[in-house]
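Here is the structure we will look at.
Complex shown without one protein chain; remaining protein chains in place.
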Amino acid sequence: MTETDDKAGQPAILIDPIDMSKLDSGFRSEIKNMPDGDEINACFACSTCTAACPIANVWKYKPHQLIRMILLGMREEVLSSEEIWLCLTCFQCQERCPQKVRVTDIFFDCKNLAAEEGKIPENIKGLARELVENGQLYQVTADWEREDMGLEPEVPGLSTDGIKAILKGTRTGKITGGEE
Amino acid sequence: MPTYNLYMGCSVPANYPNYEAAMIKVAEAFGMDFDYMEGVACCGSPNLRAIDHMGWLTVNARTLAIGDKNGHDIVTPCNGCFASLKDAYHLLKHDKEYVQKVNKILKKEGLEFKGAAKPRHFVEALYTDVGIDEIKKKVTKPLDGVGIAIHYGCHVTRPHDVTEFDPVILQELVQATGATVIDYPLWKQCCGATVLPVNEGIAIRLARDKLKSMKDAGAVFVTVVCPACGNQLDLQQLGLKESYGEEYNLPVLFYPQILGLTMGLDEDAVGLSMNRVAAGPILNHLAE
Partner (left out) sequence: MSDSVLIIGAGVAGLTAAVELADSGVKVTVVERLATVGGNALDLYKAFPTDDCFYCFEGNRWRPGIRKCFYRSVLLDQPNIDLKLSSQVKEISGASGNFDVRIEVGSQYVDSKKCIMCGLCMEKSQAFSLISPQCQPQAVVYDPEKVDEGARVAAEECPTKAIDLDAQPSESTVKVSDIIVATGYHEMQPIAMDEYGYGRYTNVITQLELAKIIDPNGSSNGVLVRPSDGAPASRVLMVQCVGSRDENYYPYCSKICCIFALKHANILVQERENVSVSVVYMDIRTYDRHERYYRDAREAGVEFVRGRIMRVEPHSENELSVIVYDSLLDKYLKYTVDLLVLSSALEPPKGGSAITSALNLNMANGFIAPFDPVSEEEVVVGEHIYACGTALGPAEVPESVTQARAVVSKILQRRK
């Protein structure tokens, strides 16, 4: 019976299930092998991370669902999700996780994978440019304020050459280099 | 008292010279010897970690390696810098492969990460190395028990296995100035600073909820130890009048400003006029 339904290309029932064979079963180990993914398989879906998150209510996919999606292999959906960029990185989920899953850190890993594919919010890309070009996110503009406080107008010891040189040779350089 | 490598990062010197100056004056009074680090710049912030883990790690390993030249602990007044340095330090301490990778790059500059110089937040160094007893001895104009709400900031306290920062430090430091610490339900909640570049609405809402929780619990002042948190809780109050029609009038002070005042520094010495929500009223709570 199912065979004929398959041939017709329509699901046998009204529900349109996620075809597990089309998911990326390697995504779980890809994350596991990243700097903070060690414990991802330990997740037992208690949803403490979501309960701990101060902004999960505005997320389409909640923290525990994102972890679940990683475990199932929904690579495309996770890396394209807005949520990983909305993460406050406040680490409340990670701190409360009873199974020591490094939830926040794993979202950092996801963002790195997304960045590698060029999926970066425009404003974040702007910050990257700032870093490559100026070596700093903030520059002293009101040096009279520093002088008022009895500080040297220019920050002692500041040198941006080193950081600029490093970032040009890493992914930041690639993200910001050339195009546009 | 030991000598420290002072790592300012970019935000405090550019936006909060009052924080920088108050910290240096307070540290000096306790004999903490601060030397600005040579040849350093921005830590890259969590945003850099998000898009370029290796770049972020190398940039911070570089700062740590510069600290390793004299081996003195690295202190910083910024939670973002602290988190970046401490996180990188933690990873490098636990993973030799990464040490090899970053040292290969750093070698070009004649630098090497050795892990001798430990990154620390200024308030932790003050708490641990100077100690509450010594601090109390120098508090000559204590506060009158006025209620202060503490916002630690996420990146100094969590994740604890990385930061190793105990969230009693500021409690005790604030109490040492004669103030009362106000407990409020949202004490752990994020100020919203990190999400500001991606979603301003959420960032403002978080700051607002936080301020409301503090105010409802009876706080008269707020203290922070991070320029980004300071910006969120202080500056955003001005915008809340428009966006939420709410006025909190909660002056937000960096901890060294409060300590400095109670140690007898005057309001100009701690740059009180640079705080956005008028912080002058704290002077009325100081002992004569």
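Every chain is named by a letter (A and B) in the order it is written, and numbering of its residues begins at 1.
Everything below uses one rule, namely that a residue touches a chain if its C-beta (ideal position, glycine included) is under 8 Å from a C-beta of that chain, and two chains touch if they have at least 3 such contacts.
Note that the structure is predicted; figures quoted are calculated from it, not measured.
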Any idea which of A:H64, A:K111, A:K125 or A:R146 touches the chain not displayed?
A:H64
For the chain left off this view, which of A:G26, A:P98 or A:G118 is in contact with it?
A:P98
If the hidden chain were put back, which of B:P185, B:G201, B:G239 or B:G264 would touch it?
B:P185
In the full complex, chain A touches the hidden chain through residues 42, 44-48, 50-52, 56-57, 62, 64, 96, 98-100
By the contact definition given up top, give the residues of chain B that touch the hidden chain.
183, 185, 188
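Everything below uses one rule, namely that only the chains that are shown with their structure count from here on.
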How far is the middle of chain A from the middle of chain B, if each middle is the mean of its Cα atoms, in Å?
24
In the complex with chain B, residue positions of chain A that touch it
35, 54-55, 58, 85-92, 94-95, 102, 104-105, 108-109, 111-112, 115, 120-121, 123-124, 126-128, 131, 135-141, 145-146, 148-151, 155-160, 162-163, 166-167, 169-173, 175
Within their complex, chain B touches chain A through residues 8, 10-11, 13-15, 17-18, 20-21, 24, 36-42, 44-55, 58-59, 62, 91, 95, 105, 109, 154-155, 158-160, 188-190, 192, 194-195, 197-199, 202, 206, 271, 274
